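My questions all concern the structure below.
Every protein chain except one is present and positioned as in the full complex.
Here is chain A:
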Amino acid sequence: MSSSSAFNEEKGGSSSVGEPEYGHDPASGGIFSSDYKRHDDLKEMLDSNKDSLKLEAMKRIVAMIARGKNASDLFPAVVKNVACKNIEVKKLVYVYLVRYAEEQQDLALLSISTFQRGLKDPNQLIRASALRVLSSIRVTIIVPIMMLAIKEAASDMSPYVRKTAAHAIPKLYSLDPEQKDQLIEVIEKLLADKTTLVAGSVVMAFEEVCPERIDLIHKNYRKLCNLLIDVEEWGQVVIINMLTRYARTQFLNPNINESLLEEGGGGEKTFYGSDEDEDEDEEEKEKKAEAAAMAKRKPYVMDPDHRLLLRNTKPLLQSRNAAVVMAVAQLYFHLAPKAEVGVIAKALVRLLRSHSEVQYVVLQNVATMTIKRRGMFEPYLKSFYIRSTDPTQIKILKLEVLTNLANETNISTILREFQTYIKSMDKDFVAATIQAIGRCATNIGEVRDTCLNGLVQLLSNRDELVVAESVVVIKKLLQMQPEKHSDIIKHMAKLTDNIQVPMARASILWLIGEYCEHVPKIAPDVLRKMAKSFTNEEDIVKLQILNLAAKLYLTNSKQTKLLTQYVLNLAKYDQNYDIRDRARFIRQLIVPTEKSGALSKYAKKLFLALKPAPVLESPFKDRDHFQLGSLSHLLNAKAGGYQELPDWPESAPDPSVRNVEVPEWTKCSSREKRKEKKVEKPFYSDSEGESGPTESADSESDSASGSESGSGSEGSGSASESEESGEVSVSEEEEGEEEEKKTKKRELKKAVQESESEQSSEEEDRKHERKMKQRKSDSESESDEEEESESESSQSESDDSESEAEVRKKKKAAESKPPSKPVKKETKKEKKEMSLLDLDDFEPAPSPQVTPVNNLLSNSLVTDLEGLSLSEAVLSPATIAPSSALKSYELLHRITGEGLSVEYCFSRQPFSPDANMVAVQMQFTNSSTSDTKNLHMEDVKLQSGMRVKDFPEIESLPAGETATAVMGIDFCDSTQAANFQLCTHTRKFFVSIQPPVGELMRPVFLTENEFKKEQGQLMGMNEITEKLTLDAKCRNEHTIVQRVTTAANLSRVPCGSDRECSLSNVPVKCSLNVSLLVTSRVTIYRSTRSSGLGLAIQVLERVILRSLGTAGQKCTITKGKKPD
């Protein structure tokens, strides 16, 4: 019989401390045994020779501890057994010891020698366990012993013992903070440890002992990043959180340029402006002036170490551990460039299916994120829909998120959803829903009336709480535009007869008082009724009655003089002193007497002053200055021990601090040196040309990467590779590096890519020839070439009249990764393009060739038109020189593709087999040494509705050759990527194509009149006007049209006015007309009839506006206003 039975019986009465425990032991003296005696009995058992008796006694003692009973008087008896041979007895003795050693310090010292012996044991597990218990005994006198033990264990052979040493560090620190310096030495030593077992624990110790010593991390940073995936999950959380802070001190803000350039870019942005932005506001002026120059001079280059961190944490989003996922999410939120933050949304939404406590925390964080990065969660809107079975606190948080996500496009769906929530049985939730409706109404002007009407309907709800909450919200809404809604005020005045909830009554009275001019007839009557019931009202209602009386007296003293006097008299004798005071105050102020104060003539001003409308904003606003995922963020208050997330540094600290001595495996040290000179490279080789974020994860991961020590044995693949195969792989590595360099540039200056890619194809050819002869020099010369080309292009830029604006634009485009437009590099090409546009301008209206009825260019028509060279030029000016005007994207890199590289561009030509498809032109280059055969695609994976027309199989692509093919994709108006496999006769590659929004469009040709007509139907909601101040260079029609058309596949409507130009296009289900007034305004008309493209259109609007917006200048959104 074990002690377990005792608990069952014990459950009932707790006063008879553990009495039944002895029921089975006749020797214990039965029911008469006293506390003292009983412990005597246990002592006896502990003193016996039998392990079973000892065990039984220990079990009972531990059970007592578990229930919080005091067992401290047994200490001497228990401590004797610390050297017991029986392992379970021993463990239970340890449990006891750790619990009571603090209270019985001198006796606890008896046990120390046992542990000291254990520290020398040949078995690592015994060593570790001895250290663990020794360090857990909180006895100050043994601090030196502990210190010694920790130091010794830190250089133990066994990683497990070293891990235990790391665990012991914070214990010792908490016991004696004086030891800090010595402990830091140990931490420094352990941080250099290369095993995953130790990493998590030592970082934990670091965080608790010396989180401010960020310098200790430098040398270990890269190692930690690379080990991260193999560290146990709890360690991962600690490391990620620490690295977030580290990165904030060491790297530059990846969004810096954007926040500079976009400052005040939109009303919304400033409204939700973050702390950072505000800080920048102070220095805004000087910065802005410098912004353009700075952006040009110092383009933001992401530190490769920063990139390393982002890349190595990303797979952890797939962890089963919610804490790890959250840690990665906050890391991305705080550190990643805006365009990349999106990846965390899916993982966070996944956590919403976990336990309700996890949901609670995740939703709090999502709520904060939605305020700053709304777009991120918009696709997951429905995941936040509320079920009646959710706990109330979850419901309210989901509601918060839904409210934050609401915008013009989705508000109707959200309001419909809210409508069902109002019928919920959970009244707290209903009240919160009404509040949410109020917030949507204030934030989104378009639906204010709808919301107001809905709320007014709720006033007739049977549930009083609902009505009351509605009244309060309506009050706030009306305050924004009272003149329009006197009927609602009247309606509410009638409610005073029925509503009993004091807050609601008070709100109504305030409203009537405030807007008594709008309801001149009703107001005095309401006051009459209120005067009647005054004595029975709640205090807040009484105060509002006084308010109402005062206001009426001031505006309509003839009718209400007596009533007011009456009310004031009642209030004079009220029990509540607030009310008495208020009454006295009001009387003095409004009722003119001989000795009335000087203030009475200002009474009207005092009472009827214009009150600012209340701002309904999210309680999660501004919470993001706390590190997300932290306790402080959750409580919105700084918790003890919280480490502030530092601001980004102004300029990057020296990155070389993270360099580690040249690793042994590098054979050729001279090359290594050269490398370091060129660019600060991490020592691990990274053959993977990190592809841009537009590419899907599939194609990224496909490439054989050595840097990520993903699955143990595979380990640092490229390292061993380079050892084995000498020269060849080394040069490959070089190429990889080259590639990475390129990648970096691509990310920063997307625009440069075009010229680069063009050049790289030439390069590819040349290189191929040389490859046979001399590999090493090849890569060198290649880089030279690249530099040359760059300088060339920069020269041409400076020649170009628009160069400056161009560059700034590039920065901007690169930052937020909109579907970027091709940028003309060489003046020659620029001219060519210009002439094309000229042609476009002078072209007579092509209306006869268009089917104006449905605004869609019929398929056959296009094919017909293709014969006419002139009209072809009109149709798609880009087709003539697609390579120069169109931006090409990388589909498959030559390293990944084992010699096969593929690039694609959106040719903007109609895809003849299917008009709904977008034509994608692909260019295959075989730079390997053997032929590639049977190039075709397979296993197309698409989102529903999307379709793909395969390109015809390329039977053979000889080495060094290039081939092109065209495929068609119907993206179904979404920007979802099309994933498929590219197959050769030997291999398959996962690739994906993601369209920039601008490419989903198809231009349609309209005459001016047609355009005007179409435009006339799309007023109001469908109209977005932005006022832009364009800089001088940009102020001609050409430039504007050119910029817009490069950003999106639009075509120009010929029109007479030279001040205005219009562009039109029709994607499949939606029409978008852009009209541009050359000097100052851009208006985009869109049809919101299709919901699918709503988001895309919004993005497009941004793209177009951004293509026109220039650096350092403000764009103000004036939505809903028609152009003059």
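The working rule: contacts are C-beta pairs under 8 Å (C-beta built on N, C-alpha and C of every residue); 3 or more make two chains touch, one makes a residue touch a chain; residues count from 1.
The definition used in the following text is that contacts and distances are computed from a predicted model.
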Margin query: Missing chain, UniProt name, options "Ribosome biogenesis protein BOP1", "Actin-related protein 2/3 complex subunit", "Metaxin" or "AP-3 complex subunit mu-1": which is it?
Written below: "AP-3 complex subunit mu-1"
Next item on the list: For the chain that's not shown, point to the residue among A:Leu46, A:Ala347 or A:Leu527 touching it.
Entry: A:Ala347
Next item on the list: Determine which one of A:Glu152, A:Glu207 or A:Asp931 touches the chain that has been left out.
Entry: A:Glu207
Note to self: One chain isn't shown here. Among A:Ile141, A:Val657 or A:Ala959, which residue touches it?
What the structure shows: A:Ile141
